[in-house]
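One structure, as structure tokens, below. Some questions next.
A single protein chain has been omitted from the complex, and every remaining protein chain is retained in its original position.
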Amino acid sequence: MSEIALENLGKTFGDFTALAEMNLTIANGEFMALLGPSGCGKSTTMNMIAGMLRPSSGAIRFNGRDVVDVPMAKRGVGFVFQNYAIFTHMSVRENLAYGLRAQGTPAAEINKRVQAFAELLQLDTMLDRRAAGLSVNILQRLAIGRSAILEPSIFLLDEPLSNVDAAFRAVMRSELKSLQGEFDQTMVYVTHDQLEAMTMADRIAVMDHGKLLQVGTPLDIYNAPADTFVAKFIGAPGMNILNGRFVENAGVVAVEVPGLGTLDVPPTLQAAAKDKKAPNIQIGFRPEQVNASQSGLTMHVGFVERIGARTIVHLEHSGSTAKAVLPSDATPPLAGSDWTFSASDEAIRLFDPTSGQALKGRAH
Amino acid sequence: MQRSIPFEIFRYAVILGIVAVSLVPTLWMISMAFKPIAEWSAAGADLTWWPRNPTLDNFRFIFGQSSTDLIVALERTAGRPIFASLLTATCGTLIAMTAGTSAAYGLSRFGQGGNLPLALIQLRLFPPMAVMIPVMIMWSFLGLIDNWFGLSLIYGIVTLPFAFWLMKTFFDDMPREIEDAALVEGCTRWRVFVRITLPMMRPALASSALFVFILNWSDYLIALLLTTRDWATIPVYMASLSSSMTGQLYGAKAALGVIAAVPPIIMGIAIQKHLVRGLTFGALKE
Amino acid sequence: MTNVSAMAPAVEKIDAPATQSARLGLWLTLPAQLLVLFIALFPILMQVYISLTDWSPLDGIPWWKAHELWIGLLNYADLMADNRFWGALWRTMFVMAICVPVQFLLGLGLAVLFVDDFRGKRVLYSTLLVPMMVVPAVAGYMFFMLFQSGGPVNDLLSFFTSDPVRIAWLSDPDLALIAVMIADIWQWTPLMFLILLAGMISVPQDQQMAAILLGASWWRRFFTIVLPRMKSIIIIALAIRVIEIFKIFDTLFIMTGGGPGVATETISVYIYKVTQQELIWSYVAAIALAILIVLSVVSVFAIKRMQRGQKP
Partner (left out) sequence: MPIQSKLSRRSFLASSSGAAALAVATPLYLRPDRARAASGLADGMIGGPTGFDGAERYQYGADTPEGRAIEAVRSMKDAGSAPERIVLGLSDGSIGQITQPFPAGAPSIKELWEQETGITLDIVGVPNGQEFTKVMQDISTKGGGFDIYAVEWNRLGDLAESGGIVNLDEYVETHKPEWEAPERGYVGGEQGVSLLNGYRGSTYGVCLDGDFQTWNHRTDLFGDAAEQAAFADKHGYALAPPKTWKEHDEIAAFFHRPDDGLIGCSDLRNQGWGYTNWYQRYVTMASPNQFLFADDGTALINSEQGVLATEEYVASLSHHSADAISWGWPEQYGNFATGGAAMTCAFSNLPKFLDNPANDGSSVTGKVGSHLPPGRDHADGRISRTVLWFNLSASVSTQSEHPELCYLFLQWLGSSRIYSWMTANPGGFFDPFQLANFADPLVRETYHDYHMDIVRESVRRTVPTINYPGATAFHNALDENLTAALTGSMSAADAMANTERQWKRIARRVGEDKLVEAVRANKAAWPDLVDPV
């Protein structure tokens, strides 16, 4: 059981900064997802935790102890590789026993533990098969089992589902989640797939361009994105962001999107909006939270996508685009028509157009 | 990966040690090539490691200029043998690569020629010396003795196995999707092979060709038996570099050796990055 | 793991019209088939024929009339009792048994040292490959000089001794054999190194990382992950050298001519001498066929085994 603390962690490769000033504490037993597009620095972070890379700056602490100088073999970290790195020239049993043998565990003990883990992971029927040619979900279980058998206090998983097709991914996600329940270690999970992160993680750290943007529970991240990147990255489709400017009418601030109309700023954000001096602002709302309305914004309906339970309406007007996701029982607007809609107060978010940062709301 | 200082020291010590030892014969050759005759001797007392009076005479000599020290006049200069080596090694490489590449493709994609792998292994395994009698008789019958094509042909045949194995490896590794896409667009298989596959295989062709070229370029035995005058290659010609005046013309031999090392080295540098990949013989395909 | 796919006919169905493809496949393999047939058919038939006679070009009759000197299997009987042939064969095997492992271990060791990056890697790597580029005949002359009793090798050895070393390498039967083996090791270790390095680089990095993370020491990793993963390429590298050393001739012949006596006479040198100097060509044919038969059996057996080994 370990707590992982990253302090001002940085990594540069020559002129290229892969990671800068990463500060993150992962609690003991927590399932933390590092989420971001490729090249965001998440794998770099993970590899530094495992010890495959040496940080250029900062510290990595396991339970308060700096492990930067501890070689990776001694960190007690379990690691599941993107393609599992199963020793395909060995049998399932040899794979499971590999770490124990390396540590010089007595043979009897190894047999016992391997048997126990195999049963736990439902691998006991195939212990003596060669690992080459096993199916992906078995390989995944084997990869986890191979690390878990050493009872590492920290478990790192590097995009373990990226090689799996979509249909299977759902099955694997739940399997992984339940396995985490079994082992109950601190887990760091690297992914570029927000769905994986949202469904499995206790908390998500969203990263981009070597920077940590936001850390929070899946719901926090979804509901209160710290900036426009997170807002657009999380959700499928991501949040609609439109450029507008403040208009004040009788002490109440609203946002006018030029040519489209005006949306009211919810009361929680009124204060922040008033504090902001510059008139330009970005207004955001999730496509799921769009409703047809008499007033609000009017946009041109590009085309209408019906996908089972939902209908996605693609909207466009004078260079701005937006999407609306309607339940399938709602009547969607006709393609080619103009459609007026608004979003509820709870759905509205405001972002500073220069920094991209969200304006913080206040309870009124 | 983290490295320890002692390991680095160990690494450099071992590598530099081996490099130093492996360079001795090469350096000896280079040094010989620039030594005047008085310094050639490898006989004891006045062994010369490095030319005390470096000279280009050895190079001038093999290209037909009498030099002050080597009063021996050459009947044949090195020009023709160098040309013969270049031509026959190149044509031999072309023959091996053409036949080997197309056969490798035929087997890899269409499953034709299943007997070839074994036949070609046996061909390579068999000492050429043991078949030279019938080969000499055949070549003579066909008028191919001391003929550039005759030598190229036998080179093409004896190196065919390497061309075939290497190219088969690459074809087996090459994703089919691209070819399939072209097929769907209505290209014929032949067109696909010539227009799509081969251009994609350019690096593979280059590294295989280098390897085959080096094998042909190195040959001594076959050229010794199948040439007489016009197409004697560098190694065969080298044997004639001795004289009653001075004994073996080691300096001249070394100079020719230095020249002979140039083509493979240039080609090696040109395709250095493919060379390693090219030599895996497909053994690493998962 | 399909390295031996190189040998196994991997029949693949192609979606295009099957017959058209098959025909193209046949055409593509035709040149190679013809070349193999060309180099195999006549020589084998001719060798079978004359090996049953006592024909020598000195007899003054053309080879196709060799049946006038029919002796049946006598050449083969002679071969069984030919100490020089068996000696040459044994010597060739001995050279193989020493050179191949030495080249392998040196090549493997170097590959280990070269597998990750370090300063000067490219230069050192290129330098190590130079011996491969030296024409073997030239190497033969250079090694002849290097191994003279007053030559550079002894001069270098003299650094370590008080008296000048004056070993007559090429005039001593045992040392001459060692000298020709050193020449072969010098020339061909680079190829072994190149192939093994290619293999080692291709061992998946994540598997090695996984092993490290599982606490495996360098040695354990090397023997349980790296070497097993390289098995196929190791076999290929060894096979190439075994095949080429079996035919060893050029450098050796120039260095020693097979001498002193028969001390460095290998199969190829022996056949060369019988062919070129003694001219008993019917006997050479018998030797050639005997070798062909043995090699065929060995290679068929080896390929079968390798193919079986490949099946999961």
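When the chains are written out, they are named A, B and C in that same order, and each has its own residue count from 1.
Simple rule for what comes next: a contact is a pair of C-beta atoms (placed from the backbone, for glycine too) under 8 Å apart; a residue touches a chain by one contact, two chains touch by 3 or more.
The structure presented is a predicted model; accordingly, all values stated were derived computationally and were not measured.
Enquirer: Which of the displayed chains are touched by the chain that has been omitted?
Expert: B, C
Enquirer: If the hidden chain were put back, which of B:129, B:145, B:166 or B:192 would touch it?
Expert: Only one listed residue reaches the unshown chain, and that is B:145.
Enquirer: One chain is left out of this view; which of B:17, B:54, B:79 or B:247 touches it in the full complex?
Expert: B:247
Enquirer: Where the complex has a chain not shown, which of C:57, C:72 or C:120 is the residue touching it?
Expert: C:57
Enquirer: With the missing chain put back, which residues of chain C would touch it? List them for me.
Expert: Given the touch definition above, chain C has residues 54, 57-63, 144, 148-150, 164, 166-168, 170-173, 176, 256-257, 259-263, 273, 276-281 touching the missing chain.
Enquirer: Please give every residue of chain B in contact with the chain that is not shown.
Expert: Interface with the chain not displayed, on the chain B side: 37-38, 40-41, 43-46, 64, 66, 68-73, 75-76, 133, 136-137, 139-141, 145-146, 224-225, 228-229, 236, 239-240, 242-248.
Here is the rule we use: only the chains that are shown with their structure count from here on.
Enquirer: Between chain B and chain C, what's the gap in Å when you average each chain's C-alpha atoms?
Expert: A distance of 16 Å separates the two centres.
Enquirer: Mind checking the centre-to-centre distance between chain A and chain B? Centres are C-alpha means, answer in whole Å.
Expert: Each chain's C-alpha centroid was found; their separation is 56 Å.
Enquirer: If I count partner chains per residue in chain B, which residues reach a count of at least 2?
Expert: In chain B, residues 1, 286 touch at least two other chains, as defined above.
Enquirer: Which residues does chain C have that touch at least 2 chains other than itself?
Expert: Within chain C, the residues that touch at least two other chains are 1.
Enquirer: Which residues of chain C touch chain B in the complex?
Expert: Of all residues in chain C, those touching chain B are 1-3, 5-12, 14-16, 20-22, 24-29, 31-33, 35-36, 38-40, 42-43, 46-47, 63, 106, 109-110, 113-114, 116, 118, 124, 126-139, 141-143, 145-146, 148-152, 155-156, 166, 186, 189-190, 194-195, 197-199, 201-203, 230, 232-233, 235-236, 243, 246-247, 249-250, 253-254, 267-268, 271-272, 275, 281, 284-285, 287-288, 291-292, 295-296, 299-300, 303.
Enquirer: Tell me, which parts of chain B touch chain C in their complex?
Expert: Going by the criterion above, the answer is residues 1, 8, 11-12, 14-16, 18-19, 22-26, 28-29, 32, 42-45, 47, 49, 95, 98-100, 102-103, 105-114, 116-135, 137-138, 154, 156-157, 160, 164-165, 168-169, 172, 180, 183, 189-190, 193, 214, 217-221, 234-235, 238-239, 248, 250, 253-254, 256-257, 260-261, 264-265, 268-269, 272, 275-286.
Enquirer: Contact residues on chain C for chain A in the complex?
Expert: Within the complex, chain C contacts chain A at residues 1, 204, 206-207, 209-217, 220, 224-225, 228-229, 231, 312.
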